[in-house]
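For this depiction, one protein chain was excluded, whereas all remaining protein chains were kept in their positions.
Let's turn to chain A:
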Amino acid sequence: MIRKALLLFFLMSNFFLPAGAQENLLDQLKSESKTDPDWKRPTSTFKAVRLINGHTVETRRKGNLEFLISHRFGRVNTGAYQFFGMDQANMRLGLDYSLEEWLTLGIGRNSFNKMYDGFVKIGIHRQGQSKTNLPISIVWVSNTSVNTLRRPELPMNLERRLRYSHQFLLASKLNQLAAIQLMPTYVHQNLVRERNGENGLFALGAGASYRITRSVHLTMEYYHRFTNGNNGNTNPVSFGVDIETGGHVFQLHITNSQEMTETGFIPSTTGDFFNGDIHFGFNITRNFQLRKPN
């Protein structure tokens, strides 16, 4: 009898064990699955490589060329005669090329002051990167600009035309909707407007982006300048909306600054945003994949 019971037990186990195993194939897969550390990274922190006037931590991957067309119109409070600023426009044409995901080089030409600019953007750390698990992305941007405007009243050598800026960009994607960024910045102008003006200027920028839909984000950007004398300059403040349409990002914004490079809008903004000195502007970026991704 005992032997029969034992046999029955074995029989039962034969029937039920495979059935149990079969139920759990997918669960078994899930428990065994390895995840590539790269998959934990947020796919992007911001929609575009520019927040509004300044850079974001966003860089394109290897072999991507980004063509940027940016406009800043005149002040809205100049009235109907100037068509609320639309009659005047400053333009910047720029090219950003990502040699590697962590290394982007860029050049640009601004109609304001007939200025050329060039920058190098180096990714130091990526949010969610394996090993460190630090929830922020860190990027370094150094920018140089040459003002080529002819000024007959002043002997202008190359030295006087140069301005530099250096920035750390620290950004964090907080969740699916929001991202924030801090930008400690140093700007050096070889030539300042006033005799008592400072050549070196420290500023701290702060920016944010908030997702409205999968393709539309709201953005804001503010730089606080740490300076003794303002000499009529103000802190640049901007609000914008990013619309992404595939290979293009359309960025529409209102800002109190006319210039579009760090060496310009940080030390030389003159508009008082809350007094109506608002410029409407836009950036349009177009992406070209020049080399195949790995």
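Basically, a contact is a pair of C-beta atoms (placed from the backbone, for glycine too) under 8 Å apart; a residue touches a chain by one contact, two chains touch by 3 or more; residues count from 1.
Heads up, the rule we're going with is that contacts and distances are computed from a predicted model.
Trainee: According to UniProt, what is the chain that's been left out of this complex called? Choose from "Carbon-monoxide dehydrogenase medium subunit", "YceI family protein", "Cell division protein FtsA" or "ABC transporter permease".
Mentor: "YceI family protein"
Trainee: One chain is left out of this view; which of A:Pro135, A:Gly200 or A:Gly247 touches it in the full complex?
Mentor: A:Gly247
Trainee: For chain A, which positions touch the chain that isn't shown here?
Mentor: 3-4, 7, 10-11, 14-15, 17-19, 21-22, 25-26, 28-30, 32-33, 35-36, 38-39, 42-44, 60-64, 176, 213-216, 243-248, 287, 289, 292-293
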